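Every protein chain of the complex appears in place save one, which is left out.
Chain IDs A, B, C and D follow the sequence of writing; residue 1 opens each chain.
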Amino acid sequence: MPVNEEFKPTIVAFCCNWCSYAGADLSGTNRLQYPANVKIIRIPCSCRLNPMFVLRAFQRGADGVILCGCHPGDCHYTTGNYYARRRMTLLFSMLDFLGIERERTRVEWVSAAEGAKFAATMNDFSATIHKLGPNRRLEDLRCRKD
Amino acid sequence: MKKIAISQLNELFSAISSQKMLYIPADDGAGAAKFTPWAEGISLTDKLNTVRSAKDLFFPQVENLVNFKVEGTKIDIVENRDAAKPFVVFGVRACDCASFDILDRVFLSDPVDTFYQTRRENGVVITLACSRPAETCFCGVFGIDAADPAGDVTCWMDGENLYWRANTEKGEALTESLNLTDCDDAAVTAQQEESRKILAKLPLNGLDLSAFKDEKLLDVFNSPKWAELSESCLGCGTCTFVCPTCQCYDVQDFDNGREVRRFRCWDSCMYSDFTMMAHGTNRPTQKERFRQRFMHKLVYFPNNNEGIFGCVGCGRCLKKCPIHMNIVKVAKALKEEKV
Amino acid sequence: MIDTIKRISGVNPRKCMKCGKCTASCPAFERMQFHPHQFVDMVENGRIHELMNSEGIDFCLSCFACVERCPRNVEPAKVIEAVRLAVVRQQGGAHLTPDEIPALLDDELPQQAITAAFRKYRK
Amino acid sequence: MQRVGVFVCWCGSNIAATVDVEKVAEVLAKEPGVVFSTNYQYMCSQAGQEMIQESIAKYNLTGVVICSCSPRMHENTFRKTCEKAGLNPYMVEIANIREQCSWIHKDKETATEKAVILGRAAIAKVHLNAPLTSGTSPVKKRALVIGGGIAGIQTALDIADAGFDVDIVEKEPTIGGKMTQIDKTFPTLDCAACILTPKMVDAAQNEKIHIYSYSEVSSVKGFVGNFKVTIKKKARYVDETKCTGCGLCTEKCPQKKVPNAFNLGLDNRRAIYIPFAQAVPKVATIDADYCTMLKSGKCGVCSKVCTAGAIDYTQKDAFIEQEYGAIVVATGFNPIKLDQYDEFAYSQSPDVVTSLEFERLMNAAGPTGGTLLRPSDGQHPHTIVFVQCVGSRCDDSKGKPYCSKICCMYTAKHAMLCREKYPDTDVYVFYIDVRTPGKNFDEFYRRAVEEYGVHYVKGMVGKVVPENGKLKVQASDLIGNQQLHIDADMVVLAAAIEPDKSARPLATMLTASMDTNDFFTEAHPKLRPVESPTAGIFLSGACQGPKDIPETVAQASAAAAKVIGLLNKDHLVCNPCTAQPDELMCNGCSSCEKVCPYGAITYVDKEFRGPNRTTLLRRVAQVNPAVCQGCGACTVACPSGAMDLKGFSNKQIMAEVDAICR
Partner (left out) sequence: MQERLKQKATQLLENGTVDRILGWKAGEFFYDLTPAVFTTKEQIEKDFVFNVFAGANLSKYLIAESRKGGKVAAFIKPCDSYSFQQLLKEHRIWRDNVYVVGVQCDGMCDAAKLGDGVLSVKEEGENLIVDTLYGEKTVLKADAIADRCASCKSKKIVIFDELIGEQGEETENDRFGEIARLEAMSPEERFEFWRGELSRCIRCNACRNVCPACSCEKCVFDNANSGVRNKAAADSFEENMFHIIRAFHVTGRCTDCGECSRVCPQNIPLHLLNRKMIKDINELYGPYQAGADMDTKPPLTNFTVDDCEPSIVHERGGQ
């Protein structure tokens, strides 16, 4: 898929309520820009992210999915992100094994103080997805917008 | 009777596909055969039959019905049928061909299923006689002659030639458009004789279905054998989905946020959510679901269709059931019960 | 060079907390110009050549007291051994030339030993 | 389908400058289920809130979406607003179009488009919201403190002071803990017993405090506000109610060769004993391992001499059940065993001692009556070597990875006291780093060096070899770049400290989490340092990490404050966004139970209606909403999807995904 100048990737960012969602708020408070195609969904903890949600996003036309949570060791619920870390590692590995571009999925730990990191992460992720082009391997044609 | 050399098969397929979409049974790369759109390089399988039956071409597993567009409180209905294209399916075995009669009885009786009807009208069926049946074949039990199948065109193949006989107008029309040589019946008759010798030896030929008479309905239904027979059934849909005569489907909606797509897809009476209703299901355990499948094929269907069983003896379920439970074992067990 | 030493020894000098227990345990302390904890520190700071040229690296007995005692599993003896190996492997340090071989031959000496020595010291 | 009202806030120009708020309201008005959509300058203002309330009544709204600032800012405000208008507060969703939209985008068209999508997602979610009600659970107004050291005592005193009943469970025959064994305290050098024993007496005399000495917790059930605890009172073979603590039995007992645990085995006591003079309760205890009467049925001397008739050889362990609203863990620490460190010759020479043993040797109530004498020959030592960090700051295979924190200071104290009492001794302290962060701590250490002439040597001791009555110490002086050889009379090892062994099984009972070193984990390392992540469990003292006395006492009082805050409530309001299993789909596999950090999930066998009028017994999960904090770990661990999270359900999140990607 050639890089399309007009291509505006859809990126879904799942953010845990306590660290990363607050980090995202902070990057707003500091007026740090990142692309508008990043849309945030608030979840209580990174461990709430069901692999089904990731697939659902790809089905419905997301080009990239990123999970942000508290840094390991800092989880509001003590251990949630440790479970999320294992789950996502294995899920991403499975997607990679199926030949889905591994760059389309990412996990990043962003604390409530890391507004700058949040913006930088989203800029970087968005650029990566832009380079990759639209998600064609894990989309549902019935959802494609033509 | 016409013929064409086996070495010319590719030319034949090429000629047919220049007029219409052509499907032939080809190897699927995983040790089995499937009906594949013909293209240069695709060749006929040497497998006896496909895993998925020829039913798929007339009654596909998933089929779009209609779309709805919702805006505010307004709902628009948008046609979303797959475009009707004429096609030819080559290499259909006698059993699968017989299954079309059974499907026709369901889909073409009132109210007519126009989706199926369109495909039937558009499709030309070229059958291929069997010369090397499998131990699981029992089409003979249903009066099907594997050495002389029906269809718009019937074909036989020996080491040198493909023999071709048009049976219907559709078949004649196709035949005329092709470059085939006239020939006599000798080679075919000889092959049929050979084939029938083998067919006569098939181990399941003696399957006796006389126990499933109309008046026995309740006896069969209430047989204590069902519990035992269904005990190890996994409740998967393998038998249903490889069956050329199963015709149940479910209608579902898919909402992509901009429109709702209504489609139908095969369903299996073996599934726990088959014919789910508001109150739940009326076949709560696998025993009832299992019984339903065989009651339908062996009792209900013949009762409503002049004694025609809902089975053509293709043997697919015998081969594919994960636990090797099948219509033959069921029929035998229930017959034992009667004696 | 640092990487070579780290690779040969398998030691991560960053783990050292500079407690000096290795040096305190060292029976060859008096004879070494640099002591075990200094080895670790100098490897960390890239002072490898100083170490290679220092006196007494051969006096390390490889008794592994330092390895045994180190609270942080730094394994100084392995660093010392790696430095010694590095000295041996030095290019052009020319320890043996083909011309010298005939003089070294005697009937008792296995052929293999000559070959091995030649391989090791001819670099 | 809900009847949704959409309220788009301008936030002055904060939102309105980059987002076309009118357009957002207009576009969202066409979304399914939206019956009213508007925009306003400040939704959070009095007028804004009134507008929302009026609209709820006027349009009979069942769901409200507010496009405004972050929900972290005003979600609660708007929930309350709607609640006042008769709408369930959990029928409100916020679309964050300020922090996550207007403030990060400059192009108005782009920002407006994004605001619409965020609004759509909120609408999609609110359609699937269900009214949630916070449950309440009553609070049992009694606290349990596990461990009767200084931490436990302080916590208990503070809680009792606020008027609540407190029970202390102490596994030893007396409360007081480690501090009773200490001689003087740094950096003030006041006597430990002088400051501790009055507190012990206070605790014993306080009518709100009940002390279960020589007792252990044997099971814990329940949850915050409603713990049910079984306490095992170990048989001490002495009737506590009768014993007067006169001590006659401890003098007459013929079994004299029992290592005195209180003095760390440096001297002997009798088989019936009172650990020390100021013990609380001052009640004798028979050591069943040594008592000849209990072992062979012959003796009975103590029983004969006891005028109170308190001796009861038939006493059995007793189990007491009690209910508590809160539990404080104060299980404290122990020095580690030093067998692993051969190089220091701890098990080869009696003159190599741990710092705690050294405390006893310096203590006026200790085995030597406060005169510092070598355990081997009772001679006065002239050269003493202190070794720091023994077993602390090690690789996992060699000891404890952490700094034990208190050693630097008590070693300075020991060195100083030695030099003060016996100016003729040479005192060496071998250190890796000297760590003295604390009020007057560094000054104290400097005094040891400057005024008392303690030799501080940067370096470590390599080996200690007992030879001819001396201890040959070989050590490095890293700054002098020399190897030192010292003929010492005594070597004192600053052993690492570790959590008490009873902590791990206790943590399991409490479903409180622990780190790999068996220290209890706090709910938040910075902001909730005295609470365990498990609701209703609080941490006091060294069970949470190495601490000195003032820190321990501070944390003890902090834990008490938290407990008081909890016990002051009659009911606990639970977070309604909790996990909820669909019992019909639950497999009973326990996956959820394994990942729950709060122990909120239990399993029960329950009868269900099966097909064809049968009943099925199935094992199904139950969530205690009073304990569940709503993280959702269980919902993903559940393979059948039986577990869902209220307020963040699978369907709600997927609806948001769909709306965003549409």
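Keep this in mind: a residue touches a chain if its C-beta (ideal position, glycine included) is under 8 Å from a C-beta of that chain, and two chains touch if they have at least 3 such contacts.
Quick caveat: nothing in here was measured; it's all calculated off a predicted structure.
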Displayed chains contacting the withheld chain: A, B, D
Option touching the unshown chain, where A:Met94, A:Ala113 or A:Ala127 are the choices: A:Met94
Among B:Val51, B:Val66 or B:Leu108, residue touching the chain not depicted: B:Val51
Residues from chain B at the interface with the omitted partner, ascending: 28-32, 34, 48, 51-52, 61-62, 132-135, 198, 201-204, 228, 231-232, 234-238, 240-242, 250, 252, 254, 263, 265-268, 271-273, 276, 318, 320, 322-325, 328-329
Touching residues on chain A - with respect to the absent chain: 51-52, 55-56, 58-59, 72-73, 79, 82-83, 85-103, 105-107, 137-142
Interface with the unshown chain - residue positions in chain D: 516, 584-591, 594-595, 603, 616-619, 637, 639-642, 650-651, 654
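Methods note: only the chains that are shown with their structure count from here on.
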Pair with more cross-chain C-beta pairs in contact, given C-D and A-D: A-D
Chain closest to the middle, measuring from C-alpha centroids that were averaged per chain: A
Centre-of-Cα separation between chain D and chain C, whole angstrom: 49
Averaged-CA centre spacing for the pair chain D and chain A, given as whole angstrom: 35
Rounded Å distance, chain B centre to chain D centre (Cα mean): 69
Per-residue overlap in chain A, given as positions that touch at least 2 other chains: 60, 143
Contacts with 2+ other chains: residues of chain C: none
Set of all touching chain pairs, with the criterion as stated earlier: A-B, A-D, B-D, C-D
Interfacial residue positions of chain B with respect to chain A in the complex: 254, 256-258, 261
Footprint of chain D on chain A - complex, ascending: 10, 12, 17, 21-22, 24-29, 31-34, 36, 39-45, 47-53, 56-57, 60-62, 74, 76-80, 83, 87, 119, 143
Chain D partner contacts - residues on chain C that touch it in the complex: 15, 17-26, 29-30, 35, 37, 65, 69-73
